[in-house]
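My questions all concern the structure below.
Apart from one protein chain that is not included, each protein chain of the complex appears where it belongs.
Coming up: chain A.
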Amino acid sequence: MSERVDASSAHRPDASLVAVSPVPPAPPVGAGPADEPARLTLAGPPAARRVIPQRRPGRWIATVVVLVVLAQVIHGLVTNPFYQWDRFDYWFSRPVILRGLLITLQVAAWSAVFGLVGGIVLALGRLSRNPILRSVSWVYIWLFRSVPLIVVLIFLYNFSALYQTLSVGVPFGPAFFSFDETALFSELAIAVIGISLNEAAYAAEVVRSGVLSVDQGQHEAASALGLPRFYQFRRIVLPQALRAIIPSYVNQLIGLIKATSLVFYVSLLDMFGTVQTMGASYPGDIIPLLLVGTVWYVILTSVVSVAQYYVERYYSRGALRAMPLTPLQWVHASVRDLRLRFTAAVAR
């Protein structure tokens, strides 16, 4: 009852406001003579009627600022005598550095392979329907993501103190073979095992996220066609998962290449270890030696990045309607285009 009264009284001021409003109603947008499209007829040839793109002065200012700063940095790098570029030249391809580089490459390559294989196994474990496999994989990943790599490495280095011999045989039963721990594992093996154990935990999550990104309909279609289970994984799910896996895994891989610098702590002279020992022997060359290490790491990760570009391209087959040009194809196309334009201009 009272509500109805309230409502009507609330309406009244509105109505009076409209009635006595001194402001005339605004004309509808677009009704003004200037906006009428019918009257907007432009004469002239098509070239004159081309729409002029927006001007962007801010972009030019930003470009100039960045270029000036960049020029300063490069000038400093070249002219500052403390970088000692001549000593950089001397060290860059010394055999001792290249031997270290070989160790770095070996550790990185083996760890990448074992880490990925272990990661796939762990990811399948986490995706499995078996609760034991699921929990064991989860605990492994949890443990190795929690422990710093350097701790794992030093732990393994001192492993022979924990278990003097390793034997192969019946679990909890008699052994068929035994090995002396210290004789079995070289520093290289310890480094590869340590980094692989760590890498597998991260790779597992990368692989798992990739597999989860594949549409459920793909699993159903593969299953409805009666494709054998391993075939479903290898030919249907994995190639599509790889599209999501590769960018994150390359991230991992670059981290791994840099993590190999820790193997110095298990007495393995990798490239960075060599740089450190050489730096101790030639204290005056520390800066050029560090530059040598930096440049070699940049080269290694660049190779991986270029490989990533082409591998990603391969696995995006079918995902895009038309493939973008590779940089090489782009250069070819641009040169062809320029040549055509040039001949056309000459002909004119």
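In this text, a residue touches a chain if its C-beta (ideal position, glycine included) is under 8 Å from a C-beta of that chain, and two chains touch if they have at least 3 such contacts; residues count from 1.
Basically, contacts and distances are computed from a predicted model.
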Task: Undisplayed chain, where the name is taken from the UniProt record, one of "ATP phosphoribosyltransferase", "Urea carboxylase", "ABC-type polar-amino-acid transporter" or "Phenylalanine--tRNA ligase alpha subunit" - done: "ABC-type polar-amino-acid transporter"
Task: Which of A:81, A:171 or A:226 contacts the chain that the document leaves out - done: A:226
TODO: Give the residue, chosen from A:196, A:240, A:260 or A:274, that touches the chain omitted from the document.
DONE: A:240
- [ ] Out of A:46, A:131 or A:217, point to the residue that touches the absent chain in the complete complex.
- [x] A:217
Open item on the list: If the hidden chain were put back, which residues of chain A would touch it?
Closed with: 215, 217-218, 220-229, 231, 235-236, 239-240, 315, 317-321
